[in-house]
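Please see the structure below; I have some questions.
All protein chains but one are shown at their positions in the complex.
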Amino acid sequence: MERKPKNIFIQGAIPAEKITESVQKHATQTDIGAHAIFLGQVRADTKDEGVVTAIEYTAYEEMALEKVFDIREAVFAKYPVTCVHIYHSLGQVDAGEICFFVFTSAPHRREAIDACNEIVERIKAEVPVWGRELLGNDKHVWKKNT
Amino acid sequence: MERKPKNIFIQGAIPAEKITESVQKHATQTDIGAHAIFLGQVRADTKDEGVVTAIEYTAYEEMALEKVFDIREAVFAKYPVTCVHIYHSLGQVDAGEICFFVFTSAPHRREAIDACNEIVERIKAEVPVWGRELLGNDKHVWKKNT
Amino acid sequence: MKTGFHTIKMFGILAEKTGQHVLTVPLMADTDQLTAWLFERYPQLEGIKFTLAVNKQLIHNNTPLDEGVEVALLPPYSGG
Partner (left out) sequence: MKTGFHTIKMFGILAEKTGQHVLTVPLMADTDQLTAWLFERYPQLEGIKFTLAVNKQLIHNNTPLDEGVEVALLPPYSGG
């Protein structure tokens, strides 16, 4: 396996078309029996100072890509998965748009689902990305993960 | 909520385009923060008598739709999910094609993911659908779920 | 004494083994009597695992059969 971390970052929202495309690319891999997909969508949450209209993402990109690389390697070592694809937005993503896309494929459902969950949790906890929630009135709050 | 069960059955493979379309339809629901998707893909498994080229699905349709309706209601009662969509193929689905599509949306990831998993497990265990694995040589075996 | 018929639906490997998707059988008192009748007519069902549904509800014990109920023979599910 190549040691160079793959880029996961996409400028702006992740196009919904990417989901179908990702699935179609795996139709020739007939050892796959299951795909698990997680999508994060920007919520129009109500804050004290206003309603979230968009999130602006920034990252410590080099460290983030190294960290995602480690997570990928750990997941491939732990689960018999065939493929793992991870995308995260940078810059502005409007409410209702997709900002995070994790896609895992495996012969059987359990591995695909468990691997997908683990990637989602680890990326939220371990990858240096920050969301600034814009309130559409020049105000903003810094997103907090739970 | 309408008491009449929704149809979940699609003749032949589930078009991969349906996945992107389903996501796009939820872009206006800005209380959604997470989508979880499970896809079943037909595997070209090697059996004693040959390699699986397709699965031919049949169902006890009326009972299956009632059962899926019950599962949907139980999931909505148990998890704070916004939307649940379920599709399953009938008839022939070739190796590499999608035969099963579960899509859940919720404000937060935990509910979307847990609801999706529960639907996948319950449908496999409780819904009267049968797969006949065609071996491309006029032979077949009856699919067994694990 | 009962008259009339039952309609029995068969699925999956059961439909294949019997060559029938729908059977019309004489009225039976209960599901035990029905399965005994089926095994007599279709000895090829012997050894194949299945569950009965009456009016789309799975049954696990002997159940009386009224005229007009829908009986189905369901091999283990393999959807998904």
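Every chain is named by a letter (A, B and C) in the order it is written, and numbering of its residues begins at 1.
Just so we're on the same page, a contact is a pair of C-beta atoms (placed from the backbone, for glycine too) under 8 Å apart; a residue touches a chain by one contact, two chains touch by 3 or more.
Quick caveat, the model's predicted, so the values are computed rather than measured.
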Which displayed chains the unshown chain touches: A
Positions on chain A contacted by the hidden chain, ascending: 40, 57-60, 62-64, 66, 88, 99-100, 120, 123-132, 142-145
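The rule is short, and it goes like this: only the chains that are shown with their structure count from here on.
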For chain A and chain C, chains touching each: B
Chain centre separation (chain A, chain C; CA means) in Å: 49
Distance between the centres, which are taken as Cα means, of chain C and chain B, whole angstrom: 27
Computed distance of Cα centres, chain B from chain A, in Å: 23
Touching two or more other chains - residues of chain C: 80
Chain A residues counted as touching two or more neighbouring chains: 109
